Each structure stands twice: as structure tokens, then as C-alpha cells.
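Only a single protein chain was left out; the remaining protein chains are all shown in position.
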Amino acid sequence: MPVPHTAFAPEATTNQALRAFLHGLPGVDEVGARARAQDLSTRSVKTTAKAQAIDLAISMVDLTTLEGADTPGKVRALCAKAAGPDPTDRTVPRVGAVCVYSDMVATAVDALRGTGIGVASVATAFPSGRAPMDAKLADTRRAVADGAGEIDMVIDRGAFLSGDYLKVYEEIAAVKEACGTAHLKVILETGELVTYDNVRRASHLAIRAGGDFVKTSTGKVSPAATLPVTLVMLEAVRDHHAATGRRVGVKPAGGIRTTKDAIRNLVLVNEVAGPDWLTPDLFRIGASSLLNDLLMQRTRLTTGTYPGPDYYTLD
Amino acid sequence: MAERRNTRRAAKGAAEAGGGTGGPAPARLAVRKTYKLYLGGAFPRSESGRSYPVTSDSGRHLANASLASRKDARDAVSAARKAFGGWSTRTAYNRGQILYRVAEVLEGRRDQFTAQAVAAQGLSRAEADRVVSAAVDRWVYYAGWTDKVAQVLGGANPVSGPYYNHSAPEPTGVVAVLAPQNAPLLGLTSVVAPVIATGNTAVVVTSETAPLAAIDLAEVLATSDLPGGVVNLLTGRVPELGPHLAAHADVNALDLTGAGELAAEFERAAATTLTRVLRPGPGADGGEEAWLDPDPGTARMTPFLETKTVWHPVGI
Partner (left out) sequence: MIFEYAPAPESRSVVTLRETYELFVDGAFTPAEGGEYLTTLNPADETKLAQVAVAGAADVDRAVAAARRAYDTVWSRMPAAERGKYLFRIARIIQERSRELAVLESMDNGKPIKETRDVDLPLVAAHFFYHAGWADKLAHAGLGPDPRPLGVAAQVIPWNFPLLMLAWKIAPALATGNTVVLKPAETTPLTALAFAEICQEADLPPGVVNILTGAGETGRALVEHPGTDKVAFTGSTEVGRQIARAVAGTDKRLTLELGGKGANIVYDDAAIDQAVEGIVSGIFFNQGHVCCAGSRLLVQESIAEELLPRLKARISRLRLGDPLDKNTDIGAINSAAQLERIRELTDTGEAEGAERWSPACDLPQSGYWFAPTVLTGVSQAHRVAREEIFGPVLSVLTFRTPDEAVAKANNTPYGLSAGVWTEKGSRMLWTAERLRAGVIWSNTFNKFDPTSPFGGYKESGYGREGGRHGLEAYLG
């Protein structure tokens, strides 16, 4: 059943109008939001449902490496892992995408040629976002030119926290334009926004500015993707869909390491945004070590025996 | 004018003695007080038009008192209910100020009350003086309680979770008080003051045989900034008024101190609407001396208080 819109988007895009819109959104009670997420995390997903959930989760993984120490070799290894997560089992679904820094896009595209797996690139002076606008746009254009099908940008949290919503909005809109046909994921860095009220406002701001996905975190700030944060973002995309009919995706990233974590996220998607969001087109999980845990749990379900980490490739 | 004043001075002794016992006729006839009910801040007669003679301890006729009816009791409950919202939401400080004002005004009328106690109850002058002093002090005592009782009885509860949780006492509402039969001033004060100190409003059935002090007290209450309807005093008979008050659905609590043998019956009647009941305690039948304890504590306040607990999440 659809839920109605919470507020109309303003006609004119001024900072005043954005402020009125964002501050007119219903508040989020922290304790209540946490309690709801906690309650949903007690859902027991076993046997057939678990098998289904694991494969779904694998297909949603944005397999990620975002280190200063990344090299073409490291990126190629990650791409090999993405292309064949479990060399002994061809039934494992392919991951959602490989996510790298913009200077590694060409390497990743090359390594993934023929696999059907897309490349996502972080851009806009990730992770801090503290760079001149033209540098952010250049970063984006370069990544897209090199073949990235998805851009993960960061918002200017400083501007957001100082109330300059228009600046955040315009940056997102400009990056979206620079993306061309590439999908835009907008990283809110919720660990720096601190409150759930801010998460809700930033989500709506990013959605309104044209983001195709809202993403929780860079992975460089703690806390990253907590369940209540994902819950609040799922509520935002749900409400936006109810108001406009447009579906926006959600990507929790950072801190999701176990199958249990991943399944809890899927339960949230299922019960908050609804089953329509249970597709890699609308839900991704930014992770690296998660993939192996999903694979091990998958083996456990198909063989009935507990697997050991030595049987899974590092990356 | 001067003449009259002189005459009055000359006739003072006879007038105060009540006159009419022979001897020379007084130069001026004393103006007697008509004792009426105290209801909603006014002094009406009983709607029934009835009165009954009140005699002194030794059988001498003192006055006629209004004989309150079932309908007077009903009106008193309405008046008390009407007054409850305003009185219960006064600040505790303000209630304390008003109760202290009652003490001040009562203190100013010590002589009247002492004489009344001597005449009506047959107390010695010294005994009467002690009772009146204790009554004044009782108002002072409860004036001091108004803004402390919530602190003493309420507080924060350390619940296991991210919640601010706090309990505080609130007045239960309209309290029907069957006042002690044999303690018409200090006993009455001792049962009425705690009820209103905590923000309740009261419908009081006074001592049947010694009701005059209650109406004198009503005059004190009426001139002490106590809003009308907070205390309503009915002179009359417990067996007639008690059943209606006990079963009245708009009465929240019942003080059975003066109920005598009818206490159990009234308690049963009160059960129908789960009216809170304070059973007659030890000394309920005693005279004023039974009420002399200068520190009665919270025992007469807690039965007329509800504990309200409020939860609220703590988060950002």
C-alpha cells in the first residue's frame, strides 16, 4: 500500500524554499527509530529465505576498494574476485558493481570487460569533499569518460550543517549533469550529520537535486551505515515515491561485514520501503569483506557443513 | 452615634451573655448570625428550607443550622468539580500562600473561635485556646506542605533504557469528607486542610451536633482568597448525606472519618465507581484532643493523591 507524501517540493529553488521544505519534514525520534530498527533486526531469516537473501545480497554488493594504497594490481585482483567470487561455484550471482577511486576507473573497466559488471567511481574529492567545484566536476567527468557507469559523490557536509542547503543542492545538480547517463549516488556521510533529522533532510535534499541513490557513508567516518540510518533513508525514498512516483535507491556502505548484517538490511528494505526495492537497481551494499562471509554462508546452506576462510579468496 | 456607642459599651456584658435571662432589658438587642451552608463560595440556605437546632454541650440552644439535603450535596459536588480545574492548576506556591492566609485570618479571629469552642463544646477557656491555636498552626503546617509534597512523594525513576521517567503526585479530584463528629474545629481543619493543600477540592459534611465552628471557619475561608467551591461545607446528617456522596460518580475519593457505623456501608457504595476510600483511623471518634499531634505527616494527603508517571525518550 502506498504511503502519502510528507511534503511538497518547493516550486522555486532558493535557499529559503529549501529550508522551508526540509525543516517542514516530520522529525525523527532517535529512540523510536533505533527501536524500530532493533525490532526488525530480530526477524529470523532461515533456510530457503536465507538462501534467497544471500544471493540477493551478493547481487547488491558494490565490491569496494578505496585506499590510498590502491594500485592497478590491487584493483585488478578485486575485479577478478568480482567476476568470479567463488571459482568453484558458477551459480553464485555476480556482484552489483566494483567501486574504486576515479584514477582507477580505466583499470577496472579494462579488467571487467566482458563480465557485465559495471564500474562505480567515487568522485568530487572523496571522502572529504573539500575541493573547488571545478575540480569536483573535472573528477566526475574524467571518471565517466573512463567508463564509470556510476558516480558516488560526497555532499558538502560543511555547507549542509551551516544551513547552506542551496549550495549542497546546486553541487549535486551540477554533478548529476556532469554524469550524463551515469547513475549518481549521493553520499551523505551520515556520521558527520549526526542526527536522524539531518539524515532525513539530507536524503530529501539529495533526492530532490537529482540523485539516483542516496548513500550513507564514505566508510572513512564512524559510525557509518547503521541500521537506523538506513531505516531513515529508506523512509525518505519511500515517501518520495509516494509523492512523485519516482523511485530512488539506497546504498548503505561501511561497517556491513557479515551475512547477518546484510540480511538485516534486506529486512529493512522489505518492511520499510517495500519489496519493490529488493533489486540491485534500487539497493546496494558498499562492502569488501562482506562478500566472503556471504559466500561462506552460502556454502553452509548448500552443503550443510561449516566452511573455513582458507577456502575463499582474499580479494 | 456617640450615644449609641456609649450605650453599646454599657450593654456589652448582657449582649454577650445572650440576654433574655431576666434582669434589665438590654439597651441594644444583639444581632445573631444565621448559620447557612458554604457552597461554591456563597452562603446559601439549604435548598430544602430546613434547619435544625444546635445546642451547646450542656443543652443550651445556640443557633439553628441549615439542614443540608441530598440536593445540596449534589450542588456541592458540582461546585467542587467546577473549582477543581482552577485550584489544582494553581502553583503549589500559590496554594501555600492561600492556606497561610487562612491561618492569618483565623488567627485574627481567635477570640471568636475560642468563645465558640467554650460555648458549644464546653471546653475550658485554656482547652479552647489550645484547640484554636492548634487549628491555626495546622493551616500553617499544610501551607508549608503544598510545594514539598511532590518532591517528597515524586521523583525520577531510573528505568533501564533511553527514557526520562518521572513520577509525581497529582490531586485525585473531588473529595467527599465526612468530618469528625466530635472535633468540630481542629478535627475539621485536620481533615480539610490536607485535602485542599494537595490541590483537591472538598465537599465536607461537618459535625452534625457541633456545626457552628465549621460555618465560622467558612467565613475565614471566604475571606482568605480561597476560590469559591474549593471547600464546600454542608451542615447536616451523615446518614442522610453520606450515601449520596459515597455513591456519587463524580466524587473521586471519600474520607470516612466521621462516618461512624456507616463506614462499611459507604465503602461498599463507593466501590461502584472505584472511589478511593480513607477508612476511619484511630481517634476518629475522639474529641479535639485526638487531633493535637503537631506533625501528622503525609498520611492524610497520600490517600487523595494519584501518582502520574511520564515517560519520554532521550535522544537527539
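Labels for the chains are A and B, by order of writing; each one numbers its residues from 1.
We take it that a contact is a pair of C-beta atoms (placed from the backbone, for glycine too) under 8 Å apart; a residue touches a chain by one contact, two chains touch by 3 or more.
Keep in mind the model is a prediction, meaning the values are calculated, not measured.
Checked against the hidden chain, the listed residues B:D137, B:E240 or B:E267 yield one contact partner: B:E267.
Within the complete assembly, A:T279 is the residue of A:T115, A:T258 or A:T279 that touches the hidden chain.
Screening A:A33, A:C99 or A:A287 for touch with the missing chain picks out A:A33. Touching the omitted chain from chain B are residues 89, 152-153, 155, 157-161, 163, 165, 167, 172, 249, 252, 263-265, 267-268, 270-274, 276-277, 302, 306-313.
In the full complex, chain A touches the omitted chain through residues 1-6, 26-29, 31-33, 35-36, 42-50, 52-53, 56, 235, 266, 270-271, 275, 278-279.
Everything that follows uses one rule, which is that only the chains that are shown with their structure count from here on.
Chain A and chain B, compared by their mean Cα positions, are separated by 71 Å.
Note for the complex: chain B touches chain A at residues 162-163, 313-316.
Chain A makes touch with chain B in their complex at residues 29-32, 34, 194-195.
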